[in-house]
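Please find one structure pasted underneath; my questions will follow.
Of the protein chains in this complex, one is absent; all others appear in place.
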């Protein structure tokens, strides 16, 4: 995990909630309900191994391979599995395609469902009340806050992932990247573009 | 005001909010936006002069006077004014009658509207989230909590006072009080019976 | 405004604490009550504007604070927004500017308490809906003040009483203009609102302005 995040108060005296969590952790380990190695494995997996680079690889592959793109849009779960990504919170994937006429964005208003195998764990803002409340009722205003100013002609489609289907946005490939390698393309694809709050740019 | 209420922390050191209110009060008095005598008059009026005894007098009068009852149910505002009660938060009154077939109860889900001239200021529970949330969706469960167990045949009517109409429930006169004086009857009528969460009893 | 104040039908607030029978819990609440009423009598805002000010309390604060904390928040907001006091004066508590307004004296207060502020206006239009007519509450999600509870949006009911025309709350909160609109008492059957989760033999009556409703 990253130690340099200003929000992480590792060196401050332990807070009440830190104590509460430590106590629970040691209780569960004592009762042999939790294997500390499993705990480390889970945290390491989602902090270091599973993240938006997975999704970016899927997107770049779809941009460079017409057949793959078709498979991805038709039935995303096996197509994503082809690339080696599968598992928890990505059991049933749907990929939605941005076009000049349609822009997609994803939210989970009821909790914070998110496609872990391709995007890792959700950022804090995605789980916050403001995003969850506003994404469905004023998506254009939210997009504008993220710097995404869409033409009124563009239809905005918001996907509220209320069941176990998880959504990945396939952003538009930016103009001028026709000769980029798949790796170069993947490096342009950020997490936010696959949630659908921003568009891929050459910045 | 009553000094004996355990909730009133007069003798504890002033809280942050007490200081905040004191500061605001003295600012408004300094700026001559508030006349301290007016402030005292307002508090005294609603703590000592206007309260559920007013409503109880209206109810007892309606129980003993058939013509008055008719006028009250047909057009409550002038009928209540006849008894000397009128003014703020009672400008437009409607009186709803409990019968063996119909039970009425009053709530304001959006704020805490309440008929001040006849009932005074609302009790804390009336303003609390639990009453405001539950009164409309599970009135029978709420009534049961108040000890009012209605027969399933009785229609429960909930009045959500969303506009400036204020509602007074006319409870049923308990059996065995036919020879009571109007004053004796009024003494049986509690605030809660006129909100409609309880029924008048001889206890 | 679809805010934390819109509580009808929400879950999670537990049983009703019937021991809370007092009008005021703390003495400062009495002061807030009195200040709000007497300041309101200066005519710088109306009742709907004061409701909207309270609704603009942060949702967490709204749900975790007492009723008169909402009033205090609303009063402070209105005093500053109308320029009756400055934010500096509010934070310092020290008067640094004069005002042309003068406090309501006890005589005025006494009169206003007992005369109130009727909201009924002369009828200028005929009512669009009539007694016993079936109507439906329109969809909508205004960020501004409104008196349609969320739980009844899109639900069908029956006109049960015509209250005449009253000051339209939504407009009154926005511009202060006293626009007359017909006000109806609408009866909604429990199961039309809550579906199969409704309690049997129950209904809710809600006072709704004509612009909230549509015929079905």
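Miscellaneous remarks
Think of it as A, B and C in the order they're written, each chain with its own count starting at 1.
We adopt the following convention: contacts are C-beta pairs under 8 Å (C-beta built on N, C-alpha and C of every residue); 3 or more make two chains touch, one makes a residue touch a chain.
Keep in mind that what you see is a predicted model, and the values were worked out from it rather than measured.
Of the listed residues A:54, A:89 or A:193, the one in contact with the hidden chain in the full complex is A:89. Hidden from this view is one chain, which touches chain C at 1-4, 9-13, 56-60, 62-64, 138-143, 150-151, 153-155, 191-198. Within the entire complex, the positions of chain A that touch the omitted partner chain are 1-2, 5, 7-10, 17-18, 20-28, 30-35, 37-43, 45-47, 86-92, 94, 109-112, 117, 120-125, 127-142, 145-146, 152-165.
One rule holds in what follows: only the chains that are shown with their structure count from here on.
Between chain B and chain C, the centres computed from C-alpha atoms are 17 Å apart. Chain A and chain B have Cα centroids separated by 53 Å. Per-chain Cα centroids separate chain A from chain C by 41 Å. Taken residue by residue, chain A touches two or more other chains at no position, since every residue touches fewer.
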